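Here the complex is missing a single protein chain, while all its other protein chains stay put.
Chain IDs A and B follow the sequence of writing; residue 1 opens each chain.
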Amino acid sequence: MPSQSALSPAGPQAGRIISLWWMMFYVTGAVFLIVMAFLMAALVRRRRPYGGAAADVPDVRPEPSGERRMSHVVLTGVALTVVILFVFLVRSYVTGRALDSLHEQDHLTVKVVGHQWWWEVSYDNATAAYTVTTANEIHIPVGRPVLFKLSSTDVIHSFWVPNLHGKTDLVPGHENVTWLKADREGVYRGQCAEFCGHQHAHMAFTVVVEPYEKFKAWYDAQLAAAQEPSTESQKQGRQVFLSSPCVMCHTVRGTDAGSRVGPDLTHVASRGTLAAGTLENTRGHLAGWVVDSQQIKPGNRMPPNNLEPADLQALLDYLQSLK
Amino acid sequence: MPGRKEDDRAERAASLEAARTDIEALRAYAAGVDAARTDDLLADDIADEHERRALAKTWGDGPGFWGWLASTNHKTVGRRFIYTAFGFFILAGILAVLMRVQLARPESRFLNPDLYNQIFTMHGTTMMFLFAVPVMEAVAVYVLPLMLGARNIAFPRLNAFSYWVYLFGGVMLWVAFVLNVGPDAGWFSYVPLSGPEYGAGKRVDFWAQMITFTEVSALCVATEIITTFFKMRAPGMSLNRVPVYCWSVLVMAFMVFFAMPTIAWASACLMMDRLIGTHFFNPAEGGDPILWQHLFWFFGHPEVYIIFIPGTGFVSTILSTFSRRPIFGYTALVLALVSTGFIGFGLWVHHMFATGLPRMGESFFTGATIMIAIPAGVQIFCWIATLWGGRPVFKSPMMFVLGFFFIFVIGGMTGVMQGAVPVDLQVHDTYFVVAHFHYVLIGGAVFPLFGAFHYWFPKVTGRLLSEKLGHATFWVMFVGFNLTFFPMHILGLRGMPRRVYTYQPNLGWGDLNMLASAGGVLLTLGVLLFIVNALRSLRAGALAGDNPWGAATLEWATSSPPPAYNFLRPPTVDSRDTLWTQPADQPVVIGLRSDVREVLVTRALDAEPDLKTEFPDSSIWPLLAALATTAMFIGTIFTPWALPVGMLPVFVTLTGWFWPKKKRLAEERPPEEVKEKHGERWLKLQEQES
Partner (left out) sequence: MRLARRLAIVFWAAAAALTSASCMREERGFRVSPPPSGRVQTVRLTDFQPGPAQPPEVTQNAYEENAYAVSEGKRLYEQMNCVGCHFHGGGGIGPALMDAHWIYGSDPSQIFSTIVQGRPNGMPSFRNKLNDDEVWKIAAYVRSLSGQVAKDVAPSRSDDMSGPPPESATEKKPPVKSGGIPKSAEMPK
């Protein structure tokens, strides 16, 4: 399972954030302990036996010298608080600046569009023919800052890969940008962090961080149109795909299927997960998803499909050939 | 509880009888000494009793069901308010238990996503709008006039109205929920998810209209509180002698005043978008979903302080009583409250750091967010100093306050962390935040509130809660709370987002979630223990007496439970901790008529007597007005025409409400001897007739 945790950073941004957090954790932890120590001391200092008479005569006019001493301590405490908070403020500002300092002239730009409840991913390129469109899986080269342009077509979502960086919202009518940079190769899981309806819980994606060559190879593979079916069964599967409701929502480049309502399936078999990070991409899961997705992800937009067993098998053969 | 009432009556009769025997004994004793003087004493007592009956008749609720409905007494309304809010607390708590059951295991099928979304929305909405704010107002409605030495809250009919409106709004929301029309877009109802396109049906409309109900109610109560605070204080209670609790509810009321209109307006815009197709939040037509977030959080963040500030008031009150000394740093505490009230309005953007606002602007809000830790720190330090310089008594209210320290300080610390934009970007909308605000709200408000329940229970009911059960309640709640919410910090850092109805098994969040759910069971048990304790003590608790804790504030100067008129003779004040320092012959206010609801109004700063005025009688009109308002509000969910048409009955009921009454005939003055009893120091009010 890919990692999804802010505690094990894989990039400079998440690293900076977590080190800021640890600093704050230690300082506030110490403050907490000191405050609790004072509290305990105050409680045991002049403790009366448990259950003592409540009508005890109150100490109406506390001794002025003691009061003065206490007010000095309190003032010191407040002054220390102010100092600590100021340090936090400066440190936070500096970290914030550093987070936004990732810029590179010749960077990769990834457009992410949030949908209920999946992620449309496209790699920007000045030449339309070099634009790659995929879904729920983002590949980026290691050690290179990548610009993400985030937008939404329906409700507000939030783009979050805890191992790499904090979150940025996808707001309809706005385009937000964020930079990510990963220093460690690996697969990191991200998830929608803004409540977006029924399947907010199952709106995940993976970020695959790989060496540039591997990334380039992947990119080139994604650029290609869908693989032609090679077996009879795959051919039949394509026929099923094109003559069933599938074609109304999904794109398979190189065929007549060109709708952009649902995820692009041109290279669906190359992806690690199905249904926005919900299922591992296996034949069984795929079958279950095609036939009755509402059982797996109730409320999602994929309708149930009543396919003949033979047609279903053929369709699965075809989809699994779309590497 | 008919038994209890009869018991009370019997007790009262018995004590009266005892008093009479005493008097007779005294009389017999004094007969030989000075027959004339004893007769005077007896005459005084008889006059007092006469006065009591007259006041009870004047200020009491009318008989029967009608009188029950028409009550405008702040204690009756306050009690109803508290019970209702507590009822909503239980309901929302049940929803929390359902959510914890669902989340205890990964990919659980206990609740479907739609129901889960409704449940978490209802939990948040009920806790924030129907429990936390109303209960703080409710306690203020009950306690504030007593603490200030007044006979009723200012604008008593408005007070009854605000309760009914609140009740009807809450019931409407819950009926909708039971009918499967419960809101499902979160308690924050972000557009566009809650907007006309993605929020099908009437679910969000009920949410938005519930806002209108509770806001109307909250604004009414805020008006009453502010007026009561400034104009109804006991003579001599200048601003520097007002108990800290009263200051805290004053700050709360002002915050309500400035925060609530924002959300009322925003929810009206949302309803218009949904009902008549306006475009406030439609980006394609120049609207903006971010606008909603600004409006919502401009209310939503002060809301947190609206809940927390009265909590600090409870803490100050309880701490002072059980440390057996005046609160340390009175001026600093009051200034901290006021500055919290101001700063609280300057940090709403920290809920929106991830929406892509300019970084420099965000830094300003980091500063403001972090700054609010300063007044909070001042308060904490002053409280610890109070304990340090006092001799703490560990009664159950005190235990809740000590628990508050532990929990709230943790919550404050995580709050400071989230003030930093970079950290917030990571933990925002994760379980870390869920942990944080439960630490702040349960720690900062619910624990003090339970402390306040334990503290004022004897005043409200006349009976003491069981100390043993009280301590047990505290420990079970304390352990349960920390078990439930501490693991959520870790879950959040390990990547678990909020508001998910389930999570996948291989993410490794299962164990901590299970632990949290187990803690939830314990927390529930703690609340149940409190209910058991309260019910048992209502029937069989020890009699409390006027001032069981030996506290210093005025609400303890009258009987428990207080009579309808609060004080036989309203007290005067010459120091901050009145009951601890006042001389035996502290003057009282006399000369107020007992045949009409006459009250003394004092000046805002020094509380010098200003004028006498007459409060309105109990009335059914506030209830009718609330019903008419309810009809209009519910109607507007379905058609805009309900607004103009629904105005008519509202207008009619308001006319009835404000219809001038016939002039009353003055009754006899109380016997002159009663006045003389109080010697030279009584306040000559009759010379200051308005």
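Everything below uses one rule, namely that contacts are C-beta pairs under 8 Å (C-beta built on N, C-alpha and C of every residue); 3 or more make two chains touch, one makes a residue touch a chain.
Predicted model, so just to flag it, every value in this text is computed and none were measured.
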Contact with the hidden chain (one of A:Arg16, A:His139, A:Lys181 or A:His198): A:His198
Full-complex contact with the absent chain, from B:Asp40, B:Glu285 or B:Glu614: B:Glu285
Residue of B:Leu275, B:Leu291 or B:Ala631 touching the missing chain in the full complex: B:Leu275
Sole contact to the chain not displayed, among A:Asn125, A:Ser244 or A:Gln320: A:Ser244
Residue ranges of chain A at the interface with the undisplayed chain: 172, 198, 243-245, 247-249, 261, 292, 294-295, 298-299, 301, 303-306
Residue numbers in chain B that touch the chain omitted from display: 1-2, 5, 65, 68, 112, 114, 175, 178-181, 192, 195-197, 200-203, 273-277, 279, 282-285, 638-639
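What we mean here is this: only the chains that are shown with their structure count from here on.
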Centre distance in Å when chain A and chain B are each reduced to the mean of their C-alpha atoms: 39
Footprint of chain B on chain A - complex, ascending: 1, 4-7, 14, 16-18, 20-21, 24-25, 28-29, 31-32, 35-36, 38-39, 41-43, 45-48, 50-52, 54-60, 62, 66-67, 70-71, 73-74, 77-78, 81-82, 85, 88-89, 91-93, 95-97, 99-100, 116, 154-156, 158, 160, 162, 165-169, 171-174, 176-177, 189, 191-201, 278, 298-299
Touch list for chain B against partner chain A, complex: 112-114, 117, 185-186, 190, 192-193, 198, 283-284, 288-290, 324-326, 328-329, 332, 354-356, 359, 362-363, 366-367, 370-371, 373-374, 377-378, 380-382, 384-385, 387-395, 402, 405-406, 409-410, 413-414, 416-417, 419-430, 467, 493-495, 497-504, 506-508, 548-550, 552, 577, 580-581
